[in-house]
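The structure appears right after this line, and notes come after that.
Heads up, one of the protein chains got dropped from this complex, but the rest are sitting where they should.
We just call them A and B in the order they show up, numbering each chain from 1.
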Amino acid sequence: MPDDLDCAVMIEREQVLHVAKLARLRLSDEEVERMVGELSGILEHVDRIGKLDLEGVEPTSHVVELKNVLRADEPRPSLPRDVALASAPEPQEGAFRVPSPQAE
Amino acid sequence: MPELEAVIGLEIHVQLATKTKMFCGCELSFGDEPNVHTCPICLAHPGVLPVPNEQAIRHALQIGLALGCEIAPWSIFHRKNYFYPDSPKAYQISQYDIPIASNGKLGDIRIHRAHLEEDAAKTIHAGGSGRIHGSDASLVDFNRGGTPLVEIVTEPDLRGGAEAAEWARLLRETVRQLGVSDVNMEEGSLRVDGNVSVRPAGSSELGTKTELKNMNSFRFLQRGIEAELARQRELIESGGQVVQETLHFDPTSGTLTSLRSKEEAHDYRYFPEPDLVPLAPTEEMLREAREALPELPAVRIERYEGLGLAPEVALKLASDPRTAGYFESTVEAADGIEPRVLANWVTGELAAALRQAEVEGGAADSRVSPPALVALIGMVQEKKISHGSGKTVLAAMVTEGGDPAGIVEREGLAQMSDSGELEAIVEKAIADNPAAVEKIREGNGKAIGAIVGAVMKETKGRADGGEVNRIIREKL
Partner (left out) sequence: MTDIVDLTVLEAHDAKMAGDLSPREHSEAWFEAAAADEINAYLWRNDRAAEAAAIEVEQDWNAPIAVKDIFATEGVPTTAASRILEGYRPPYTATAVRKLIEAGLPILGKTNMDEFAMGSSNENSAYGPVLNPWDRTRVPGGSSGGSAAAVAAGLAPWAIGTDTGGSIRQPAAFCGIVGLKPTYGAISRYGMIAFASSLDQCGPLTRTVSDAALLLAMLQGRDACDSTSVGIDGGISLPDREDLSGLRFGVPAELASDSVDAGVRAVFERTLEKIEGLGGEIAEVSLPSAEHGISAYYVIAPAEASSNLARYDGVRYGMRAGGDGDLIEMYETTRSEGFGTEVKRRIMLGTYALSSGYYEAYYGQAQKVRTRIAGDFSSAFSAVDFVVTPTAPSVAFELGEKTDDPLAMYMNDFFTVPMSLAGIPAISIPAGLAEPEGGGPQLPVGFQIAAPAFAEQKLLDAAFALEQGIGFDDGKVAIPYKSWVENA
């Protein structure tokens, strides 16, 4: 781990675990360790933009200068069901089978 | 302990009645086989992109205008990120801090915002299939996924379950008359959630609120809110604290159950949707949306009350624009008859007659033309025929149309105007009913009904009931 790190930027182990949960990723202990270091390094670099004076600058939310790009409310052919289910890992009764969430 | 007042806000989801989904050209589904209305876009295949449905935007503008909202000159879509099988992209395209409409009012309740989003798919619970564990499974049907929705959020201005239900009915009627949605709670094209809290009366701070989800009728909405208010009041009065949670109300048992969430509140990580460009409703779009607005219930009710109609009657008419239109035609045709009277006949006698004759449709579809009804009412008012005869004539008009004068003549229903003839009949009735006369003389005023009845029978209803009464009393 770089030793010129500003402690406030370092991402903690608990944060890594929390973020992994949000992203539905399961990390091994070794991966978590590594992530803590790698993400800290990247964040430390990225954090430079936090020090910039960007008062009054509008964030770019859209790159192209377009508005109101809409579609007429006209039906287009849907996929035949067998095609829609063709890639399904577990098709069942014309639907996509998934495990239920853990019982509450 | 200071008195606690209820503070209630509603979150309503309206499914729009467009032909196609919000972001793809799949048709909307009505109870079809699963997954027959899907495409790479609403199945969120790799590489697909959304394109917004123009009609959905127009409908949203109409809803916003109907709710008296300010339409945002510039609004954008956001991604609301969360994992669930009914959310194929693992994000819902919605609107976050810049919704298409905000700051409106309907009736007495302020509207915080209205925005566009897409509906989730449907998960059906499936039985186990012999798996070892995790045998609980769901089947996902993406037909509904992507249906356009408008979410309407009120300010917490409601103060009770009854008020909330009534206001929800007004909202439903308003949206229904726009023609943008079926707004059917049982079918799911209208979904209402309530945010309920209490606070000391007079306070301006908000208490902790709970969320009541998915009550599928107005009655259940009212009962659910009332049950939750009672629970919160009791909790606070016994020294407890309300915890923020989501609740389900079971109308059969009247109980509230907490939908315990598996984890902490979702972190939706909202950010502007980069695949969609901003919406900037043009002058033309706004004008067209405004022009497409019918006279909305709330406005109509006010107008009718101004004409002297009782609130229930005004509400009834406002909920039925075609009948309301019929009523207004009678007002135009009438001369010297109060609108109140016309309205009562339209919603009362005429409606009953139509029901009796099992006629399909309402007044506007019936054979009774507004001028004919007005003429009939006039004849009753001028005592040319009795009220009872009037109803008889109306029944005839319902079946054959025509104008009342002709029917009266034909049936010989003209009110008995010869008081001499009437007096003679009254005297005969008195003579024929000594028992009733005895009772009247003993002070039982109600017994007069028997004599009146006899007179009416004799006159075939042509006598004026009030006049008959007067003569009888005179004689006794």
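General observations
To be clear about the criterion, contacts are C-beta pairs under 8 Å (C-beta built on N, C-alpha and C of every residue); 3 or more make two chains touch, one makes a residue touch a chain.
Quantities reported herein were computed from a predicted structural model and do not represent experimental measurements.
Interface with the hidden chain, as seen from subunit B, comprises residues 40, 43-52, 79, 81, 83, 85, 88-91, 131-134, 136, 140, 267, 269-271, 274-277. Mapped onto subunit A, the footprint of the missing chain covers residues 11, 15-16, 19-20, 22-27, 31, 35, 38-39, 41-43, 45-50, 52, 54, 57-64, 66, 69-71, 79, 83-84, 86-90, 96, 98-102.
Simple rule for what comes next: only the chains that are shown with their structure count from here on.
Rounded to a whole number, the gap between the C-alpha centres of subunit A and subunit B is 42 angstrom. Against subunit B, the residues of subunit A that register as touching in their complex are 21-22, 24, 61-64, 66-76, 78-79, 81, 84-85, 92-104. Subunit B meets subunit A in the complex at residues 18-20, 24-27, 33-40, 43, 51-57, 74, 76, 83, 85, 123-126, 129, 134, 136-142, 259-260, 262-263, 267, 269, 272, 274, 276-282.
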